[in-house]
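What follows is a single structure, written as structure tokens, with notes after it.
Every protein chain of the complex appears in place save one, which is left out.
For reference, chains read A and B in written order, and residue numbers begin at 1 within each chain.
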Amino acid sequence: MADVSMAAAMTGPRGAKPKKRLTGRNIMLYGTLLVVCLYYLLPLWVMVMTSLKGMPEVRMGNIFSPPVEITFQPWVKAWAEACTGLNCDGLSRGFWNSVVITVPSVILSIAIASVNGYALINWKFKGSDVFFTILIFGSFIPYQIMLYPIVILLREAGLYGSLWGLVLVHSVFGMPILTLLFRNYFSSIPEELFKAARVDGAGFWGIYFRIMLPMSLPIFVVALILQVTGIWNDFLFGVVYTKPDLYPMTVQLNNIVNSVQGVKEYNVNMAATLLTGLVPLVVYFVSGKLFVRGIAAGAVKG
Amino acid sequence: MSATTEAATPRTTSAARPRPRWTRNISAKIAAIPMIATALVIFLGGTIWTVVYSFTNSRLLPRTNFVGFDQYERLWETSRWLISIQNLMFYGVMSLVFTVTMGFVLAVLMDQKIRFEDTFRTIMLYPFALSFIVTGLVWQWILNPQFGIQGVVRDMGWTSFTFDPLNNPQTVLYGLLIAGLWQGTGFVMCLMLAGLRGIDEDIWKAARVDGIPTWKTYVVVIIPMMRPVFITTLVIVASGIIRLYDLVVAMTSGGPGGNASQVPAMYVYDYMFQAQNLGQGFAASTMMLLSVLIVLIPWAYLEFGGKKHG
Partner (left out) sequence: MGNSIEVRDLTLSFGSVSVLKNMNLNVEEGEFVVLLGPSGCGKSTLLNCLAGLLDITDGQIWIKEKNVTWSEPSERGIGMVFQSYALYPQMTVRGNLSFGLKNARVPQAEIDKRIARAAEILQIQPLLDRKPAALSGGQRQRVAIGRALVRDVDVFLFDEPLSNLDAKLRSELRVEIKRLHNALGNTMVYVTHDQIEALTLADRIAVMKGGVIQQLAEPLEIYNRPSNLFVAGFIGSPSMNFLKGRTVDGGRAFQFGSTKIDLAGYEGGAVLERDDAILGVRPEHITVSTTPLAGPSMPAEVEIDEHLGADSLLWLKAEGVNMSVRVPVEGRLPPGTKVHLGLDIPKASLFDAKTEQRI
């Protein structure tokens, strides 16, 4: 019996199954993906190419073609000379405004939200879940409905139009998603660790700083990425809660590009646009998978 | 094996200090004050405040002169508001349909154990890192009739070619859509891909043993299993669409022709902060809230209503 089946096996297929690389399926698959990538990459290409051309070449040529003569003049102009209204000191002002807005906002919002998430998981008190539910619902509600009451609150506090007012607004609106992020992360840390620390006599802040924080650096990085891009990209709050000399980069960019006066300098506009997008792009390309984790956190069920 | 000697020590004898209930977890409660204040004062209080003041005739400053539904009647008689609503509905439906289908199809393609997955994902997702302002301005430039796609095709000899969505009231929303899809589809793709990856490998093995073709497995098995992912994605995308503002500001400023691409968020901003007609702004933002609740309540019901702890 065994000999017969052995003989039969030797004549049939044997060993590794042959693999075909260029199947019709693969051509379709990679073809589609390449076309899609072209659509995604096109604007970046156009932005970079246009910003490196002189105005005459922009007028003459094709927006998709690379520059014949590379010039960095549009970048210099966008950074240091472009005009918004009466100010002609370029986007640099907006850039520094955005830096000054983003840094404290990111720190404050992450500090608050991480403590929130920690309290919600390990120190539940009566009603804590209710506040969290309101917070999550609040993140879906259009900001427009809360715009004006916040104006009043900030005015009462003497912060309306100031940097710190905007920092508070960013911390408030960053709270739902960040709290969710930290809450979900802390819930994955074994509760026994928290219990052990309590038996060891550590209190609320002791456990937060000595146990939780050192264990949660990855999620802090995720939150950092989320907040830096989110706050840098904000437009609405910048317009509503600050004065023109404090306008963040996005607002200033829009004012430069969409201003009606003067001749349109498309190369300068694209350089300015690219400059504004540079910070989030750098964050994005450096952070890689952590960025994906951050944005997916919003979709994770709480 | 002693039985409890209950009488030996009366219950009142207490070596520990008595604590009133509210002082338990006192540090946690203090630390949660920012969250509590945000939830109650800003999210809940602010919303209620705006809804209440939408029934007043506040103009430059909020006043408590209640006028019933006047603001709402005026709102629904304003052609700009009606156009805003129509625009948002059209844009919203198109955007939802396209982002979700394209996002899902891309996720399926990405899920075929392809090489360079990280590179493809990086390319598809980078627009999501950019602001709507940047997105809008780039596409405004690409869609520029003189130098953009239309200009390039005409220069190649097809002089009657027309592709100028942003300057035509009939097509301006498609122009916004092209930019919006570019910015957001990668995000949806990532959510969908996470959903696909979350499906048990054994399902695929079972389908393969049963001889079900791949496409059919997706349609019959995978999509129904991904229902929660689809719902969550729809809610996230939809609540983002209702807020649509920056993109329109950057691309068209609501034009052409004054209000062909107006959206509600723009209406609210203009009435609150430009036209000094707070009452109208409040009424319009209340309508926005209402529309979100229409999306949100059924979702919350589906998600949390049936069973506790989703």
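Everything that follows uses one rule, which is that a contact is a pair of C-beta atoms (placed from the backbone, for glycine too) under 8 Å apart; a residue touches a chain by one contact, two chains touch by 3 or more.
What you are looking at is a predicted structure, and each value in this text was computed from that prediction instead of being measured.
Trainee: Out of A:D89, A:D129 or A:D200, which is the one that touches the chain we can't see?
Mentor: A:D200
Trainee: May I ask you to list the residues on subunit A that touch the chain which is not drawn?
Mentor: Against the left-out chain, subunit A lists 190, 192-193, 195-202, 206, 210-211, 214-215.
Just so we're on the same page, only the chains that are shown with their structure count from here on.
Trainee: Per the centroid of Cα atoms for each chain, what is the distance between subunit A and subunit B, given in Å?
Mentor: Roughly 15 Å, centre to centre.
Trainee: Which of the residues in subunit A end up touching subunit B in this complex?
Mentor: The touching residues are 29-30, 32-33, 36-37, 39-44, 46-47, 50, 58-59, 62-64, 112, 115-116, 119, 123, 125, 128, 131-132, 134-135, 137-138, 140-150, 152-153, 171-172, 175, 179, 203-205, 229, 232-236, 239-240, 250-251, 253-254, 257-258, 266, 269-270, 273, 276-277, 280-281, 283-285, 288-289, 291-292, 295-296, 298-299, 301-302.
Trainee: Provide the residue numbers of subunit B that touch subunit A in the complex, in ascending order.
Mentor: Within the complex, subunit B touches subunit A at residues 24-25, 27-29, 31-32, 34-36, 38-47, 49-51, 53, 62, 106, 109-110, 112, 114, 118, 120-135, 137-142, 144, 147-148, 151-152, 155, 182, 186-187, 190-191, 194, 228-229, 232-233, 235-236, 239, 242-243, 245-246, 249-250, 253, 264-265, 268-269, 272-273, 278, 281-282, 284-286, 288-289, 292, 296, 300, 303, 310.
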